[in-house]
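Here the complex is missing a single protein chain, while all its other protein chains stay put.
Right after this comes chain A.
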Amino acid sequence: MSSALSHHAHAGSADSGGGSPRIALIGSPNGGKTSVFNRLTGLHAKTGNYPGVTVSRSAGVARIGGAEYSIEDLPGTYSLSPISPDERLVAELLDGGVKGIGAPDGLLVVADSTALRRSLLLFAEVVQRHMPTALVLTMSDELTRRGGSIDTEALGRALGVPVVTVVANRGIGIGELRELITGWRDWSVPPVDPPTDTAELAGWVDSVLAAGGYEDPRADARTERIDRVLLHPVLGTVIFFAVMFGFFQAIFTWAAPLQDGVEDFFGWLAGLAAEHIGNPLLSSFVSDGLLGGVGGVLVFVPQIVMMYFILALLDAVGYMSRAAFLMDRLMSRFGLEGRAFVAVLSSFACAIPGVMATRTLPNSRDRIATMLGVPLATCSARLPVYILLVGILIPDGTRVGPFSGRGVAMFLLYLLGGVSALTASAVVKRITGRHDGVLPFYMEMPPYRIPTPRSVGIAMWEPTKAFLRKAGTIILATTIAIWALTTIPLRGDAELAAAGVDPGDEVAVTAYTMEHSAAAAIGKAIEPVFEPLGFDWRIDVALLGSLAAREVSVSTLGQMASALDPEDDSEVAQGLDGWTYTDGPRAGEKVFTPATTVALLLFFAFALQCMSTVAIMRRETGGWRWPSIAFGYMFVLAWVMAFLGRAVTLLIT
């Protein structure tokens, strides 16, 4: 605990950049706060988490006239009387109540000028903190387009603080804003606090707006026309599913060739390394451990880039809030809100983008619940495993009515993934939320906008960078660890020959090395745990291998089944079909009986056999607590489900 504290204290002092003034941006979600932040800090932002909570924190440095200013983009908030954990965090932060992060020196309230009335309520609460405060009005171009107006100077006089107008996505007014920041010490605190009494406050807001010559913008005609179609109960839902189908296709199918490319490239590099490095241990380390690990990380990048590109585009255009609105009814049955749908959907491609997509949820309790559920969705890494096992379980040509038996089994497995993911989230939400009251659902429908390449680019690049940097290290370390466990110690030719293995037969050598490796020792050691499920030590090793990535288990099984080409599923299946127990009371019996296969399928369906997901959960939640809980509960669930599946299969066969 003390080390965690000192770590945060260190992070805090690093953020303040050795005493440079800390200016915090505070404003409602979708108010243009992040655009302002990006303009001020360029691409020098650091993202992370606030200590102890799953609220992401982004801080950056603005260099203005030779001086440095730390700019912090606070989580979006409508009010300082908190109703969500994010809002509570903002309130505590302003009071200096967050450990290791002092109260900021100055506050920039960022307000959407098309919804100024509401923003002034937040402003009224903020200036009561008596800190140097200034107001930034965003989206003034849209205010003008929709027939509204504001007299910035008169508004500043009425509020008693400096006011600047910006159009952040086009860079207009940023110069004045930077100029304003240099004079943060002179930002005035109004002589009298705005009222707290509701009636007085309403009168104050009206008076300030009247003095500032504020004309409310007309409802956006273009937005209303588009919404009549996109929010239509039938048509809107159809369009929504079409959009989501496209989204799913993009990250599942269009990214596949790129992923194959990445895989092939690293396979080629690994081949080169294996060919040109003489030392067998070093060669194996470089080709299997290092390049295998790096490739295993980079293979996710096309999916992540593709997902964030589409998410950023849909969000910038304004469609995400509509999609969330349409799905809210369905998701609320599971105790989640509409925005969680995107996370669940993405996890059908991969749990990593799914976990990362939970960032769009404004409430951290929903984020945790969704994050703990989404790894159960049928991700693409489960697909090769399912194809292999379903191939063993169901003979080719089996038909269920007009459909192929294997196809139906696959469909059921996908359905199982979706239902269990949502159910798990619902249960987590129940458990974590039992002390909380009702959290009101507040979602804005921003007008449709044409996104700028810059904003989409930043929204796409930031999470990708974070993935590469943080998850990359953990995935790489895990892959190398598993490589070491399955490979070390290397066997000399003499030892191989003594054991009756032909040193020239690569597959046989691999099989021998693996059987006598540390991993095998572990596999045999944990055999009692999986014995009730019918798994032998080799399946246990495959399960260990699948911790790096589920697909690895297919090649691990393949290697151990001594198939000629471990990547070819049909040959692996044949090899496994003839597999028998090597020792113990069941020696000689067939391993892949229908009961064991069902158990293994169910185990893969429920277990969190993916260190990458664990790594990304650690990153997103800022600690090991939630990933440990996720791993633990899914392991128990998987074991119980596999056991039940095996028992039922034994009964009916």
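The criterion applied here is as follows: contacts are C-beta pairs under 8 Å (C-beta built on N, C-alpha and C of every residue); 3 or more make two chains touch, one makes a residue touch a chain; residues count from 1.
The working rule: contacts and distances are computed from a predicted model.
Choosing from "Sugar ABC transporter permease", "Fe-S cluster assembly protein SufB", "Putative ABC transport system ATP-binding protein" or "NifU-like domain", the protein name stored in UniProt for the chain missing from the display reads "NifU-like domain". Touching the missing chain, out of A:Asp151, A:Glu176, A:Glu263 or A:Glu495, is residue A:Asp151.
Touching the chain that is not shown, out of A:Leu40, A:Val166 or A:Val208: A:Val208 (per the contact rule at the top). Mapped onto chain A, contacts with the missing chain fall at residues 114-115, 117-118, 151, 153-154, 157-158, 160, 190-195, 197-204, 206-208, 210-211, 213, 216, 219, 325, 332, 438, 440-447.
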